[in-house]
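Everything below concerns the one structure shown next.
All protein chains but one are shown in place.
After this line comes chain A, so read on.
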């Protein structure tokens, strides 16, 4: 059970109010028509799946209904930081973990 800080409500709430919405920071290709099938397939279906530090979107579904980013360790389930959409994470995987 997570206790998640919503950066919009500025409060800790229980996990049940939130919904995990997948990987953060996915950039849509600027010119989709110019993508190869491989590039488009990777944009559509390939998601980071690290064992360790992961940046993911959550939505405060039963609260303010706004999205925000969470940096979380997928092995220990520890939440390292919470930051708004458009901001960059300060906790990132080191070179060994991201190998």
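In this section, a contact is a pair of C-beta atoms (placed from the backbone, for glycine too) under 8 Å apart; a residue touches a chain by one contact, two chains touch by 3 or more; residues count from 1.
Everything that follows uses one rule, which is that contacts and distances are computed from a predicted model.
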Record lookup, UniProt, unshown chain, options "Sarcosine oxidase subunit beta", "Ion-translocating oxidoreductase complex subunit B", "Potassium-transporting ATPase ATP-binding subunit" or "Nitric oxide reductase subunit B" -> protein name "Sarcosine oxidase subunit beta"
Name, in rising order, the residues on chain A that touch the hidden chain in the full complex.
-> 1-2, 14-16, 19-20, 22, 37-38, 41-42, 44-47, 49-51, 54, 56, 72, 74-77, 99
